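One structure is given below, represented as structure tokens, and several questions about it will come after.
Shown here: the complex without one of its protein chains, the others still in place.
Here the chain labels run A and B in written order, and each chain numbers its own residues starting at 1.
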Amino acid sequence: MTLAGAFVFRGPRAAVWELLHDPDVLAAAMPGARQLVRTADGRYEGVMKVGLGPVTAAEFTLVVTLIDEVPPDRFTMAIDSQGTLGFTRGSARVALAETDGPATTMTYTADLQVGGRIASVGQRVVESAAKAMTAKGLEALQRALDDRLARAREGAGS
Amino acid sequence: MPPTVGKRVPRNEDRRLLTGRALFVDDVRLPGMLHVAFVRSDHAHGRLRSVDVAAARARPGVVAVYTAADLGGYWQHAPLLVPPPPVPGLVFHACTQVPLARDKVRYVGEPIAMVVAESRYVAEDALADVRVHIDPLEAVVDLERALEPAAPRLHEHLDSNVAATVHQQTGDYLAARAAADLVVTRRFWYDRGVSAAIENRAVVASWDPRAEHMTIWDTTQAPIPIRNGLARLLGLAESQVQVIAPFVGGGFGPKIMMFYPEELLVPWASRQLGRPVKWTEDRHENFVATTQERGQLHDAEMALARDGRILGVKDVFLHDTGAYDPYGLTIPINSQCTLLGVYKVPAYDSAFTAVFTNKPIVTPVRGAGRQHGVFVMERLLDIAARELGIDRVDIRRRNLIPPDAFPYDHGIIFQDFTSLTYDSGDYRPALDQAAELIGYERFVRDEQPRLRAEGRQVGIGIVNYVEGTGIGPYEGARVTVEPSGLVRVATGVGTQGQGHFTAFAQIVADALAVDVAAVRVVTGDTREFHWGTGTFASRGAVVAGTACRAAALTVRQKILDVAARRLGVEPERLELAHGRVRVRDHADDPGVPYGELAAHANPLRGAVTSGVEPGLEATAYFGPDRGSTANGVHAMIVEIDRDTLLARITRYVVVHDCGHLINPAIVEGQIQGGVAHGIGNAFYEQLVFDEQGQLKNGSLMDYLLPVATDVPDVEMVHRQTPAPGNPGGLKGVGEAGCIATGAAFAQAVEDALGGRLEIREIPLSPNRLFELLHDTASPGDPA
Partner (left out) sequence: MKPAPFEYIRSGSLDEALAAMSAHAGDAKALAGGQSLVPAMNFRLAQPAVLVDLNRVPGLDHLDASAGGLRLGAMTRHRALERSARVRAEAPLVADAMPHVAHIPIRTRGTLGGSLAHADPAAELPAVMLALEAKIEVRSVRGVRTIPAGDFFTGLFATALEADELVTEVTVPTRPAGEGWAFDEVARRHGDFALAGVAAVLTLDARGAVSSARVALFSVHERPVLAASAARVLLGELPTPQAVAAAAEAAATQDADPASDIHASAAYRRHLTRVLVGRALSRAAERARPGA
């Protein structure tokens, strides 16, 4: 499955870069993420519980490894997620470009392999679900960015 | 008494089946029985690093959890079931499956651990407790990619993914090509699917330590070889093991695959635990755990003269054998041989490579590779007809093997290890009759132009096929008259719905002059009969049926002999009718019932005549030198909706010749069912694997079987060109209905679309037609 798209963050690129590397922010933004902990340089591990309609049982362990980092330009993530309902494995390439605003256009391409039960009986919705979760996650990240920038302005102002 | 063979006798077994009183394997409930669930690989290819079962073993209700390490010496590769045929220069690498994965997994669904628990619910709960660590490897599913030098290798002791290469040829194809007026060259893709029997597989095993006896109920098409193999592997005498295939809800081939991991492990577990153990496959498992038939990619060419005569055919193809190849080369050899069909092909050059891929194991499914050959041949003829400006039916007429050419030896080797020889056949009248019945000329001349003017897309397809049936090695039967007068027949083949309980009863009833309902047939129980191979390749009725007949005729003679001695008359003066023996022309003589003679022939006291066997019983075996060749013609009219591209088959005609019919109703059922299966494979069913070997449609929600509204009533004509190789003139018919459907459908759909598309693949679907018509095919699509 290939997920590709773009999202415009309202905020400067450096802030977006930092946000995308903060495990607490990511844990809060990723739908169903229970915890995400940095276990080594560039490596995050956690647990996700994904729910979609009646599918409530999807609990996965997640390992994300950052490779090929070129701050604040781009990075690649290797993703490895396993659970009783199956697994998702692959990589995502993320590029950030600063534009007027300040705003940051994030373009992403993820090549993911989905396997196990969820792949063989869920094919009707796997792609839509991934798109929907990605969209939700990006919106949550935007809100986190708004919070962070607001606090920074307050801090600077006081 | 008038013979029943040839008549539509109502089936003996239907009452039990329809009132829910037939025993299927899952109906077996034994005290203390345990239930099994399997941990199966989620990855199509990988190194199995570790399997941690401690948590699963600790779960309440779990009795045992086994991995490869726990099997000790019992862990070994399963036997090769079908060795390759003696084709000169053949290369074959046997890589058979193992009971539980040990170092590597090679397909999604490969069993890794077996959980035995008090219920299937608990066993499935425990599956989530098992921690499997697999280091994934790149998987390969595409046939051409699998042969590339850098492709991931499934069996690392080999230097490639080649499972076999086979080259057969007759005549001189290069000369034929040089002399040809037209050479048609195309690539074809034929994909298949699962057999989707209504009953999934199941095994129950019960080891009785006191009796030192193992009873196994198994949904197998081959109970005798299973018994023999399991006895050997378990270190038991054959007589200590009984395998029963009770009523089985459809076989279609995958149930004659033998020594499935589950089949090996459930009896072993029963022995270990001293309790009965049951495993019932669920539908989701069936998609990966039971064998299926996969694709073939053909690069074929046909050389023709201007008048449409075939000068030669060359075919180079790849055959997908899945992760292991326990069933040898039956399917691709069938493809290779069946391609020749009903036609004279003076020069034939056919070479195939069987390829390992990270997908479930491939073994025969109804048709067993024949449809691939028919598809290629019939499509080449259609394309040639178009390019030469010859009518589709005419070009076929011009190439038929004439009726006086039999036995017709093609000069290549067939799946029964002998040379491919058609024993009998009469092809021209069958083709003409089918064309007549479907109204081919009228359709092409009048109906089609009229409907096209209205904007409708209708087309007609008509194709031939030939089917080798009734092959050896042999089967046997024992016929016994019991003192009650009941006639009991036992044979080694199993029954999965083919009506053996009636067909064999008819054969015996006619030989013994009893009512069909008075004949009780037992199949598939090794305790009743333990010599034979099984039900496959459309041979049950032919081979076992002939053995039943031979045994019944011997019993008939015994009846006459015993009665003659008893009544003090010559046997020639006696006649048999309705289960009684009477002196001929003594109308008022009620006669002696057979049962009385049976008792008389089995005295408890006194002396017997030397050389005479007790009772009225005989066993006979039949092994044909070669199979008998059935043939047929399929014709259909199809409409493709202009807007939605959905297909509707408005008429379906089958003219087939399977020699003499035992029971026309049973034959018609086989054909109707076969056509339904063929329609499924042509337009509905397709196993969709992604590039990493993940099956994306592992349920009947997404793997589409045609339903009753998708399948027309087949209009059938039975022709009877008797087989010379067995006294009843019988040929098999189990697979006939589905062999030609794909080819007929492709021709008809291409015709309906009025030349906008050349169809070189099966299955099709509305989505696929849309893609092909709009040239928006996605990458990774074949051809």
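Here is the rule we go by: a residue touches a chain if its C-beta (ideal position, glycine included) is under 8 Å from a C-beta of that chain, and two chains touch if they have at least 3 such contacts.
Since the model is a prediction, treat every value here as computed from it, not as a measurement.
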The chain left out of view makes contact with A, B
Among A:L62, A:V121 or A:L141, contact with the omitted chain is made only by A:V121
By the document's definition of touch, the residue of B:V688, B:V717 or B:L757 touching the omitted chain is B:V688
Only one of A:A28, A:V55, A:L112 or A:A140 touches the unshown chain, namely A:V55
Given B:E13, B:D26 or B:E124, the correct residue touching the omitted chain is B:E124
The one of A:R34, A:K131 or A:R151 in touch with the missing chain is A:K131
Interface residues of subunit A toward the undisplayed chain are 52-58, 84-85, 117-118, 121-125, 127-129, 131-132
On subunit B, the omitted chain is touched by residues 120-121, 124-125, 282-284, 643-644, 646, 684, 688, 696-697, 699, 701-702, 704, 706-707, 709-710, 765-767, 770-771, 774, 776, 778
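In this section, only the chains that are shown with their structure count from here on.
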Touching subunit B in the complex, subunit A uses residues 84, 86-87, 89, 113-117, 119-121, 123-124
In the complex, subunit B touches subunit A at residues 42-44, 108, 127-128, 136, 284, 287, 688, 690, 692, 694-699, 701-702
